[in-house]
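Only one protein chain is missing; all other protein chains are in place.
Letters A and B mark the chains as written, and numbering starts fresh at 1 in each.
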Amino acid sequence: MMPHILTRSLDRGATLFVIVVAAFGILIPLSNLLLPSGSAFQVPTYLMALFGKYACYAVLALSIDLIWGYCGILSLGHGAFFALGGYAMGMYLMRQIGSRGVYGNPILPDFMVFLNYPKLPWYWHGFDMFWFAALMVIVVPGLLAFCFGWLAFRSRVTGVYLSIITQAMTYALLLAFFRNDFGFGGNNGLTDFKDILGFNVQADGTRAALFALSCLAIIVAFLICRAVVTSKLGKVLIAVRDTESRTRFLGYRPERYKLFVWVLSAVMAGIGGALYVPQVGIINPGEFSPANSIESVIWVAVGGRGTLVGAVLGAVLVNFGKTVFTGALPELWLFALGALFILVTLLLPGGIMGLIGRPARRPKNVTPAAEPAE
Amino acid sequence: MPTLFAHKIATLNRRRWLAAAAGLALGLAGLSNANAADDTIKIGILHSLSGTMAISETTLKDVMLMLIDEQNKKGGVLGKKLEAVVVDPASNWPLFAEKARELITKDKVAVVFGCWTSVSRKSVLPVFKELNSILFYPVQYEGEESERNVFYTGAAPNQQAIPAVDYLMKEEKVKRWVLEGTDYVYPRTTNKILEAYLKSKGVAPADIMINYTPFGFSDWQTEVSKIKTFGSAGKKTAVVSTINGDANVPFYKELGNQGIKATDIPVVAFSVGEEELAGIDTKPLVGHLAAWNYFESIKTPANEKFIKEWHAFTKNDKRTTNDPMEAHYIGFNMWVKAVEKVKSTDPDKVIDALPGIETPNLTGGIAKMLPNHHITKPVYIGEIKANGQFDVVWKTPGLVPGDAWSKELEGSKDLIGDWVGKKCGNFNVKTNKCLGSDS
Partner (left out) sequence: MAANAFDRIRSIVLSVFLTVALTVPALAGAFEDGVAKFANDDFPDTEEAIGLVANSGNPLAFPIISALQDDRLSADPDTKKVYITRQDGKIIDAATGAPVDKLPDNAASVRLNNRLRRSVEAALGSLTLLSPDPAKRIAAARSVFKSHEESALPVVEGALAKETNKAAKDAFAEARAAILLNTSGISDADKLDAIATVKARGDQEALALLTDLSDQSPLVTKAAASAISSIQSRLAVWSAVQNAWYGLSLGSVLLLAAIGLAITFGVMGVINMAHGEMVMLGAYTTFVVQDVIRTNLPGLFDYSLFIAVPLAFLVAGAIGVLIERTIIRFLYGRPLETLLATWGISLVLQQAVRTAFGPTNREVGNPSWMSGAFELGQITITYNRLWILCFTLAVFAILLAMLRYTALGLEMRAVTQNRRMAASMGIATSRVDALTFGLGSGIAGIAGVALSQIDNVSPNLGQSYIIDSFMVVVFGGVGNLWGTLVGAFTLGIANKFLEPVAGAVLGKIAILVLIILFIQKRPRGLFALKGRAVEA
C-alpha cells in the first residue's frame, strides 16, 4: 500500500520539490555549523532562525491549502490551531526551565510565582515529559478541530458563514488566553525558554536541528497532503469543493470527508506551531489574532491556491518580503502587504504557480456571479 | 487534479526556476550583507511604527532620531558619527525578537533603544542575552526583572504607584480603593503590589475593589456605574487606574458623562500622559490625577530647551512631550557618557561602565544608573488641567531609587538585583544565593 501511495503522489514536480526542500534542510544547517563564520557561503545563525520561522509558516500554509485549495473550506481561524500546538510546546519548554527561573521555583513557572499560584494548575501536569507534550501538540488542536468541525459540517455551515465562525473561534481563544486567570501567562505568554530535550535552545546546533526538523515537517506534511489529494478521497474532496450538494446527491457524505481533512489540517497546523515556538522563543495570545490567520490565507493565495508547492512558496516569499520591508521601508510595509492582497486576488487568481505554469484554472464556483452570500 | 498538477510542473521552464533561485540568492545576499562602514556607530531603534502600539511608540522613534541628530551636531561619539537604524516590529511580538536579532547580527548596532509593552521586552530578552547586546527600555513597567543586558529607564512600581497612593491617602484622605486595570501583566503586578501595600496600611479588604477589562475595551457603562456604586458607600473613594492606552479615551469619556468629578472620586492613572490626553476633551476631567516622573509642564531650563528642540525637529508646535521620551533622553545620555568613559562601544565594557553614571534629567534632578540597572527618579503627581497639560500638585522630596524587585510581594521581597558586586539580577539576600543557574 505504502509504495503505491508514494509512487502515485510523487510525480516529477513533487519529487523535485521534495529534493529542493531536503537540500535546504541539510545544506543550510551544515553550512551554518561547519563553515567558518564570515565565510561567504556560511549561513549566519540569524538567517537560519529566520528560515526556520518561514518553514513553520510553510507547514501552516500547507495545512490551509489542504482544506481551502482542495476542499473549499476557508478557515480564518487556522492560526488558532497553530497557536495551540505552539502553546503545548511552550508549556513543555516552560517546565524544562525548572529552577532556573528568576524566582528559582523548581515547579512553578515565573509568571505563576508572581501571580501567587499555590500549585501547578491541573492542566499543566504532564508537560514536563516531552512525549506527553508532543502528544498534546497533536491532540489539542485535533480535538478542538474535531468538535468544531463535527458541529459545523453536520449542520452544513458552509462558505462565508464557516469562515466567520472560525474567526469567532480564534477571537474567543484570543480573549481567553489574554486572561491572566486562564493560567497561560496572559499577554506575556510563555517565553525565556532554556532547553529542549536537554539541548540549549539558543545553541547553534539546536537551531540547526530545529531548522532541519522544520524542513522535514514540510516534506512530511507535503507528502501526506499529496497522498490525500491524489487518492480517491481527494477526488471526493474536490467534488465537495466544486459542488457540495451534487456530491451529497451522489450518495457521499461530504461532512465525513470534510471532517477528516479538517482535523488532519488542524493537526498539521499544530505541529507547525510546535516547531515555531522553540525557534522564535515566545508564544503569546497575539498568535490567535484573526489578522494573523487572514494573513496566512494570503500566503496560500499568493503562492497559488490548490497547489501544495505554491502554498509553501507563498508562505516563504510573503514572509521574506515582510522581513525586508519592515527593515528597509517600515512605513510602507502595510501598503505593500495590502496591495499584495488586492493584486493577487484581482490579477493572479492562480497565484505564483499559476503564473509560472500555464494560465491558471482557478477552482471554479458553481454559479458565477449569481448567488448572494455564497 | 494530479495529472493537472504534474502537467503544470512538467511544463515549468527550467530557466525560470533558475532565475527564481538566483533572485532568491541575491535577496539573501542583500539580507546578510552587513554594512561594514567603520566611521559610524550604529544605534538600533526598535519601536512599532504600525499596528496597535504605533500610537505610543512612533513618538519614541522620533525622539531617538532627534537625540542622535543633536549628538551628531555636537560631533558624535568617540569622533564617530552616530547612525540610526530604524526597523518596524509592527506590534508583533515574535517580530520584535526577529528584528532585534537582525539589528544586532546584521546591522551590528552598538546599542538598541526600544520596546514599549512588557511582552515585547520579554520577547527580545533571550536575544539580547544570547547575542550580548544592550537594550534601553524607556517605559514604566511592573518590575520583577533585572537583566544584565537591559537598562530600565522607566519607572518601577515603587517610583510611580506607591507614591501616588501615598499622596491620595495623605492629601485626599482616601479610604476606599478601586484598582481598575487592563488584564495584562503590568496592571496585575502593580495591583498586587498596591493591594499588599494598602492592606499593610490598614485598609480593609472590603474597601478594595479590583477589576480587569480586556485590551481596547470600549463599553465602559457597566464598569463606571460599578465604580459609582462602590464610591457611594460613604467613605472617600479613589480609582487607581492601570488602564492601557486605547481603552482610556472611552473610559474618561464615560466618567465625564456619568458625572463623576475629580472632587467626588478622583482617578489616578499610571499610563495616561500628555500624549493620551491629546485625544480627549479634557474639560470634564480637570482634577483627575496622573503619577509620572516627568511632565511637560514642569518649568526647568533643560525641559524648555528639550521642548523647543522637539518642536523644531518635528516641525510641529503642538507635539507634546511625555515621560517615556524623557526616559530615552536620560538613557541615551547615559549611554553616551558610558561609551566616552570606556572609549569603546564594546557591550561588556559599556554594561560594566553604566552603573554609577549620572546625567541630568529634564526636571532639574540628576538621574543615576543603579547597580540593578534601574535609575533614580523624582515622582510627580499631576492634576489634569483644561488645556490637556498637567499641573504638578505634589512631588517626592528627593529622588526615588528604582526597585527591581518589589518589597511588597511575598515572592520577591528578599530579592535584589546587583550587577556590580554580586553580578546577579535576582540575588536572594536571605539565602545568599543567585537564583537561576545562568544568571
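Following the convention adopted for this analysis, a residue touches a chain if its C-beta (ideal position, glycine included) is under 8 Å from a C-beta of that chain, and two chains touch if they have at least 3 such contacts.
Predicted model, so just to flag it, every value in this text is computed and none were measured.
For the chain left out of this panel, the touching residue among B:Glu102, B:Asp207 or B:Glu275 is B:Glu275.
Touching the missing chain, out of A:Val157, A:Leu216 or A:Leu355, is residue A:Val157.
Taking the whole complex into account, subunit A touches the unshown chain at residues 74, 76, 148, 151-152, 154-161, 163-165, 167-169, 171-172, 175-176, 178-179, 245, 290-291, 294, 297-298, 301, 331, 334-335, 337-342, 344-346, 349, 365-374. By the touch rule set out above, subunit B reaches the unshown chain at residues 49-50, 52, 54-55, 58-59, 171-172, 183, 211-214, 216-219, 221-223, 225-226, 228-229, 232-234, 246, 249-250, 253-254, 256-259, 262-263, 266, 275-276, 278-281, 284, 287, 289, 383, 386, 391, 393-394.
Keep in mind that, in the parts below, only the chains that are shown with their structure count from here on.
Contact residues of subunit A toward subunit B in the complex are 8-9, 11-14, 16, 43-47, 49-50, 53, 70, 99-104, 111, 113-116, 175, 178-180, 186-189, 191-194, 202, 229-230, 234-235, 238, 280-282, 284, 286-287, 306-307, 309, 320, 323-324, 326-327, 330-331, 333-334, 353, 356-358, 361. Across the interface of their complex, subunit A is touched by residues 1-2, 4-13, 16, 27-28, 31-32, 49-50, 86-90, 92-95, 97-99, 101-102, 105-106, 117-119, 122-123, 125-127, 130, 144-145, 183-185, 188-189, 192, 212, 214-215, 409-412, 415, 425-426, 428, 433, 435-439 of subunit B.
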